[in-house]
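With one protein chain withheld, the remaining protein chains of the complex are depicted in position.
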Amino acid sequence: MARVLMRSLNKKYDEVPAVIDVNLEIHDREFVVLVGPSGCGKTTTLRMVAGLESITSGNISIDEKIINDLPPMDRDIAMVFQNYALYPHMSVYDNMAFGLKMRKFDTPEITRRVQEAAEILGIQELLKRKPRQLSGGQRQRVALGRAIVRHPQVFLFDEPLSNLDAKLRVQMRVELKKLHERLGTTAIYVTHDQVEAMTLGDRVVVMRDGRVQQVGDPMELYTNPANRFVAGFLGSPAMNFAGVRIVAQNGGLWAEREGIRIAVPKPIVPRLGAYAGKEVTFGVRPEDMRIAGAGDPQDLSFDAAVEVVERLGSEILLDVAVGSATMVAAVEPTVTAKVHEKLRLAVNPERLHFFDNATEAAI
Amino acid sequence: MIEGASWRRWVFFYVPVTGFVVALLFPFYWMVITTIRPDKELYRPWNAANYTPFWTTNPTLEHIRALLTETLFSTWMLNTMFISLSATAISLFCGLLAGYALSRLKFPFAGSIGTGIFITYLVPQTLLFIPLSDIIRNFKLGDSPWALILTYPTFLIPFCTWLLMGYFKSIPKELEECARIDGATRWKAMIYIIFPVAIPGILSAGIFAFTLSWNEFIYALVFLSSPEQKTVPVGVTSELVRGDVFFWGELMAGALLGSIPVAFVYSFFVEYYVSGITGSVKG
Partner (left out) sequence: MATAAEVAAPRLQYVGSPPRGPITRLLEDERWLATCLMLPTVILLGMFIAHPFINGILLSVTDTKVGVPGHFVGLDNFVKIWHDDIFQVAVWNTCLYTFVTTVFKLALGLWLALLLNRHFRGKAFMRAFILLPFIIPTVLSTFAWKWMFDPTFSVLNWMLFHVGIIKTRINWLGDPTLAMASVIIVNVWRGVPFYAISLLAGLQTISPELHEAAAIDGAHAWARFRHITWPLLLPVTLVIVLFSVIQTFADFQLVYVLTGGGPANATQLFATYAYQLGIGTGLLSQGAAISLAIFPILLLVVIVQLVYIRKAETA
């Protein structure tokens, strides 16, 4: 049972807070991704779990045992670093065997485990080489192998794919996922890349400025972001935001701004009621907008002027001006739109988001 | 780059470089020639007619023989070797540990101690030799190699520490962190991971320390008195001169042979020596 628990975790560097009041429960066999912009505290949190940073206050426990004061070597964890951290003076075999030697495993057992890991990762022919003779992808595999042989309770990953080129990154992402399916070890993965977060995590933890913004499975975070930051962070191209005023009219609510007048969908009305007459932020994702057709209701669409047309092949991104706001709409590749053309865009009423201007929380 | 006519290359490059090389190496050539020149050729006034400075027609090994059999030169060589190796070993040991602590660990007063070590490097031996001779006497170390083995590190350690700090700083800290997660204690991580990776630095520091020890003079002059204890520089200076008479043949033989160990070590490790100088200057 390798459940990782973080309770009221805080970290300060000389009075400057880096991690603030983090409470997380990571279930056994779960792959959890900590994601956020640089400086958000995700790496610091990971390093506290590893024992490389001291804990200012709060507790971390692995497998129901508090590990706050344990040195890294006694925590039964393994870590994969961004620049692999392979021991340059040792062969691949010795790199992988190092941890086992430190823990006084006997030689036959070491050989067995290293061979096993090498097979899983496909690096058997590389065992005698030195790190400087390996490519980036191979080094990453060795770093993984070094972590696997120890059969630890928890894997820690510190942006392991950042140093790889784009193509290799995609490949390794898939392999990591397969590896996790196969080994099933609890894993904490830190990245700034939201694509990695969405694709790899069983659950995703979005962090910002030292605090946890939201925890949940990727789709949950995507469709129901808890605040404006999470909404804007996940998804590419990012969600469109516009400041609107809520107006009560004809027994219903409207979201209005220059060029836009949208009827607030019935399910959301109760929540927005308190905001009548006030300003809120309206959010809609590019893929939840489309060119208005004959059957689309008038009160769920608005006029837009095309400024840029970006053809990606699988879809077309239209950068449009709506009044004084600019938005991006992702539409079918069959759409023919030209610059300066005026269109009418319709939005999906089930995919509208509103955020409180003061707290940034989702309404 | 000197482009253009090859006469320019000659004037601006080949001639000056040759000039430098000749000027820098001539004294050694002179050392060698004098060593193998028989006495009667040696003591010919420079304005005598048959003065042939640059070669000799009757090379002899007499001076070398006399040096090795009639003086304590071999003892001096052994002394100096022993002292230099021991002092180097001690300085490397201290320098490694101190360099690691100063560059990889956080502890109170790290900055001041680092500056303090740097400052001791600036305190020349000629400042300390008089009070130090007193201290050596009090510790009953006078006239023994230990007087030097323990005092040489005072100018070797700061340099070794500084050089090794530069090397350590270039080793990414993830290596140690990974080792500690893998199961190594801080101590083991330092010894099994950091030190092996810093071997070029260790070699540079060691060679530099060895040559500096061999070269030291004033402490050896002041702390050692009996002829059997002397080091090569001191022995050659004090014992190969009787009254006002300089036995130049033996002197040059002594100078030549005394330089060989250092030149030998140096020749194998030139790259390390050079990177030692440049590393310390850039750091």
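Here the chain labels run A and B in written order, and each chain numbers its own residues starting at 1.
The criterion applied here is as follows: a contact is a pair of C-beta atoms (placed from the backbone, for glycine too) under 8 Å apart; a residue touches a chain by one contact, two chains touch by 3 or more.
What you are looking at is a predicted structure, and each value in this text was computed from that prediction instead of being measured.
Enquirer: Out of B:T71, B:T88 or B:T161, which residue would touch the omitted chain in the full complex?
Expert: B:T161
Enquirer: Can you say which of A:V19, A:V32 or A:M73 touches the chain missing from this structure?
Expert: Residue touching the absent chain, from the options given: A:M73.
Enquirer: Which parts of chain B face the unshown chain closely enough to count as touching?
Expert: Interface with the chain not displayed, on the chain B side: 1-2, 13, 16-17, 20-21, 23-25, 27-28, 30-31, 34, 42-47, 51, 53, 90, 93-95, 97-98, 100-102, 105-108, 110, 113, 116-117, 120, 122-135, 150-151, 153-154, 157-158, 161, 183, 185-187, 211, 214-215, 217-218, 222, 232-234, 236-237, 246, 248, 251-252, 254-256, 258-259, 262-263, 266-267, 270, 273-274, 277-278, 281-282.
Operating definition for what follows: only the chains that are shown with their structure count from here on.
Enquirer: Starting from the mean Cα coordinates of chain A and chain B, work out the distance between those two points in Å.
Expert: The answer is 58 Å.
Enquirer: Which residues of chain B touch chain A in their complex?
Expert: Touch residues, chain B against chain A: 172, 174-175, 177-185, 188, 192-193, 196-197, 199.
Enquirer: If you look only at chain A, which of its residues touch chain B in the complex?
Expert: 50-52, 71-73, 75, 77-79, 81-83, 85, 87-89, 98-99, 102-103, 146, 150
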